[in-house]
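With one protein chain withheld, the remaining protein chains of the complex are depicted in position.
And now, chain A:
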Amino acid sequence: MAERLSLPELPYDYGALEPAISGEIMLLHHQKHHKTYVTNFNNALQQLEDAVSKSDASAIVQLQSALKFNGGGHINHSIFWKNLAPVSQGGGEPPKGSLGNEIEKEFGSLEALVHKMNSEGAALQGSGWVWLALDKEFKRLLVETTFNQDPLVTKGSSLVPLLGIDVWEHAYYLQYKNAKADYLANIWKVMNWNYASEVYEKECP
């Protein structure tokens, strides 16, 4: 039997990212939304195992969208909690080292990268994510977007997520209402560049 997913713990308190992201949002986002993805994925996985044991091709195929959506939701949010950090733990501090250099090289400056990601996030219609991605094959950085809960790999199998920003409305609505641009501007204050640097240095030593 395949191992069931479980909800990862948040590496900080729910209120630790204030005022950029409210404690109320973090609580709901983690304990309701993320938890629901985990639960529904596990249910779909159970149904998949049943279908596989009966060789029920039709059921196997029908379960794909639920697996993709809920599995993607779990993958994306697990990364998201790690790529945010309270200011006291280094949130918002700009990247140093090789990642910082690479950003300057690829985008000109950190501001340019932030501007690009914010524009893409603002322009995204509906629900989705904005990513700072590393193409590990070509060792290049790029900005990508995915819809709904599609993980970054759906845009390219060699893409590794360094930072993700959730632009589903549930990620900001209670605090920012329809002012998505304000949410995007503020989230950089709690961005955990340490995590991004770690992932980058692992892939590009």
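By definition in this document, a residue touches a chain if its C-beta (ideal position, glycine included) is under 8 Å from a C-beta of that chain, and two chains touch if they have at least 3 such contacts; residues count from 1.
Just so it is clear, contacts and distances are computed from a predicted model.
Selecting from "GINS complex subunit 2", "superoxide dismutase", "Sodium/potassium-transporting ATPase subunit alpha" or "Transmembrane channel-like protein", the unshown chain of this assembly corresponds to "superoxide dismutase" (UniProt protein name). Within the complete assembly, A:127 is the residue of A:22, A:89 or A:127 that touches the hidden chain. Across A:64, A:109, A:158 or A:178, the single residue that touches the chain missing here is A:178. Per the touch definition above, the residue from A:18, A:102, A:169 or A:198 contacting the chain not shown is A:169. Residues of chain A in contact with the chain left out of this view: 28, 32-33, 36, 65, 69, 125-128, 147-149, 168-170, 173-174, 177-178.
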